[in-house]
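Of the protein chains in this complex, all but one are displayed in their positions.
Should a chain be cited, it is by its letter among A and B, assigned in written order, with residues numbered from 1 in that chain.
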Amino acid sequence: MSTIKRYAATALAAAVGVSALAACGGTDSGAPSKGDKTVTLVSHDSFDVSPAVLKAFTQETGYTVKVLKSGDAGAALNQEILTKGSPRGDVFFGVDNTLLSRALDNGLFQSYEAKGLDAIPADLQLDKGEHRVTPVDTGDICVNYDKKFFADKKLAPPKTLDDLVKPAYKDLLVVEDAANSSPGLGFLLATAGQYGDDGWQGYWQKLKNNGVKVVDGWERAYNEEFSGSAGGKKAKADRPLVVSYASSPPVEVLYAEPRPTEAPTGVATGTCFRQIEFAGLLDGAKNAAGGKALLDFLIGKQFQEDLPLKMFVNPAVKDTKLPEVYAKFGEKAEKPLTVDPKKITENREQWVKTWSSLVKK
Amino acid sequence: MAVPLAFFGLFFAYPVIAIVGRGLKSGGTWQFGRIGEVLGDPDIGGVLWFTTWQAAASTALTLLLALPAAYVFARFDFPGKQLLRAVVTVPFVLPTVVVGSAFLAVLGRGGLLAELWGLRLDTSVWAILLAHVFFNYAVVVRTVGGLWSQLDPRQEEAARVLGAGRFAAWRKVTLPALAPAVAAAALMVFLFTFTSFGVVQILGGPSFSTLEVEIYRQTAQFLDLPTAAVLTLVQFAAVGTILAVHAWTVRRRESALRLVDPARTARRPRGAGQWALLGGVLVTVLVLILLPLAVLVERSFQGPDGYGFRYYRALQSADGGGGTFLVPPLEAVWNSLQYAVVATLIALVVGGLAAAALTRRAGRLVRGFDALLMLPLGVSAVTVGFGFLITLNQPPFDLRTSWILVPLAQALVGVPFVVRTMLPVLRAVDGRLREAAAVLGASPLRAWREVDLPMVRRALLVAAGFAFAVSLGEFGATVFIARPDNPTLPVAVARLLGRAGDLNYGQAMALSTILMVVCAVSLLVLERIRPDRSVSGEF
């Protein structure tokens, strides 16, 4: 018995030692040591911002921003819901219109009307009455096409959802699983927005007959199946149409060396679903004042101008100056499709289920 | 015993029970009705069946292909052996997204098989099975091979002198001695493939789904905790059954074996048969493991206008054309190494203590604990991650936003490896050697250090290698745990792959190559660590 105890003591000492050691060499300790001078932003993995912009915030307000990321947009929000009441941070960024109702129904956010809200178009302000969330950016999920493929084939690329079911585009489209992937879900919602509650299933039947390929996620669809991407070219991909983002073409330009004069891919502008991304002050935030300042900052000029090239989304604030590459190669969605957030929350699971049994089998 | 128990209680049992409880409890009462409801769903039945049989098939295939390799690594000396042993472990650390694309390149359209025989396996179940072999090859080679290399070949020779044929001698002498290690390796492979997530998704396409995928979907996407809880229980039940079967098959405890210095058991192959065996194993490794890895490496060098270092150069500039990183990729390497070292230390301390305790006391309770240690392999990362969120929120354990949570979660997966690889060897150590040390004045801890440690050093290094590799490549828990922005290599790769653009894709490949190299080098270094060689120099 005493042997075991001695072991335990030694091990505990070792474990503590390890922790202490790690803490010394470590990067960031979890303790809120700086009191209310730190404001914590919780977000998903895609969140990104230039360090200079955050520094500017600190200079302006005296608050230091600590960013916590966890999982994709859905997972990050669900974690927030689970920890409701004792949140890990002060501000949550990254709830979009497909998830908005779930967030609001769970009472995740406190009301706060951010300064500068009037510069944001009213149709983006989905919680206008209570201001629990503030729209920060928008992004469009659209079908992308491989320009070279259509030029070689002397075929006009598709423009609308209706085009996609035409025989000319048979076996060309690859889409993501709506159950796992947010572009996949966005595209499903686009068809629901276009053809209505009872019409979308028929449309998907036609898509299926026209040889749509469903793969698990965006990475496989875009990097492995889509002939217009760098990975696709290496993998000898054979699908020139893919569900991606309106911002994908400028990204292709930006991340190419040497930089091409024209984007290798284009956007079927009539196939887009609009995502609106919101931020909100968490209920139970330890540093509410800092959180409010941060929300103001998120729709301020500096952050808004930083958005396009960090997260490849459109600033929510009207007339924000866009970076040149983004303005030049980005294509504007025509009348992007939307679905009421409440309706999405109510039907999402059922739609995905129906969609799955329709398409995957 | 107390430390491992506390560790598992606090960082595994409590969070998992809490999250399951949250799902099944509504308004203070248990809602067991949900169980019947979910289980009645025919889709779930299908998922459960697929999950189970693909895991069984993957395990069988892995054993079939990897056992000869375990033998070859244990008994033969050939140039580049250490390097190769490190290389076969590399798949273990690669993010599934990356492995997926490598496998597609070999098995899919335009891949090697397609070009040679017009064969495409990319959406067939074969792709999944082969990828599982790819991932788990090292598990068998290392755990079984580690023990095998320490078995005294003279025992087999003795059996042969007594008239047993070569195979009969192996079957009667070596196999029984190896059985616990083989069973342990099979169990781990099974658990890994049973809870396979990324591989099934990427290679199988949406028509294949495992329990793990469903749990992820219900928890992370729909926040349907009741369904997730039921599925978690189903997974628990399945994993529990497997563990029980395993315990039943190796009820015969590891007996005391004559262990010898591995350096003495290996020699150069002799005769056509042995060379053929070595050749066969090398070809398998080449096709199954090196080829996919080579594709990744090739892609990391292949730009739109020929081969070169452009993607590696791009990695150096943190803000290469807009910048995907808040931190430069080299810092990701550093982050990964730090996490991996801490996770490995935790896993070694906890796992080593558990293994030592299990060696000394073999009551029924202890055996139960033995099985419990394996459970983390059979539980979804998302379940544990979300469980952390709702449990570790009270001081002194408000660790929700602390970086230590990442290595802790990683260690959870590392501990079973440590226990599994060390236990057979520890049990094989003759207890009277410890007594001899004690009589000579060594305290129990000292006796462990002086007697057990030198004998299990090899197993310990194997275990450490695994824990390290697991942690280096760990992705699931890392993304589900909120952390300040210091991405690990796999996270950085995933982020790069999540964006369009030639440079991003190329950098992802380059970073994957770096990850491979880091892994291989770390393992090589680890194998080289031989403190106080044969200890004789100590006095």
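Keep this in mind: contacts are C-beta pairs under 8 Å (C-beta built on N, C-alpha and C of every residue); 3 or more make two chains touch, one makes a residue touch a chain.
By definition in this document, contacts and distances are computed from a predicted model.
Missing from the rendering is one chain, named in UniProt as "ABC-type quaternary amine transporter" (options: "ABC-type quaternary amine transporter", "Ferritin-like domain-containing protein", "ATP synthase subunit b" or "Branched-chain amino acid permease").
The missing chain, though absent from the view, touches B when the full complex is examined.
Of the candidate positions B:K81, B:R166 or B:R432, contact with the unshown chain belongs to B:R432.
Across the entire complex, the residue among B:S26, B:S207, B:T241 or B:S443 in touch with the chain not shown is B:S443. The chain that is not drawn here is touched, among residues B:V451, B:L489 or B:L503, by B:V451.
Chain B residues in contact with the hidden partner, per the touch definition given at the top, are 259-261, 430, 432-433, 435-444, 446-447, 450-451, 454-455, 534-536, 538-539.
The working rule: only the chains that are shown with their structure count from here on.
Chain A and chain B have CA centres that are 31 Å apart. Residues 3-8, 10-12, 14-15, 18-19, 22-23, 25-30, 40, 42, 45-46, 48-51, 66-72, 74-75, 78-79, 81-83, 86, 88-89, 102, 177, 179-180, 214-220, 222-224, 229-231, 233-238, 244-245, 248-249, 251-252, 254-257, 259, 265, 309-310, 312, 348-349, 356, 359-361 of chain A are the ones that touch chain B when the two sit in their complex.
Against chain A, the residues of chain B that register as touching in their complex are 1-3, 22, 97, 100-101, 104-105, 108-110, 201-202, 205-207, 213, 217, 219-224, 299, 302-304, 310, 314, 321-324, 326, 335, 338, 342, 345-346, 349-350, 353, 356-357, 382, 385-386, 389-390, 393, 398-404, 407, 443-445, 479-486, 491, 494-495, 497-506.
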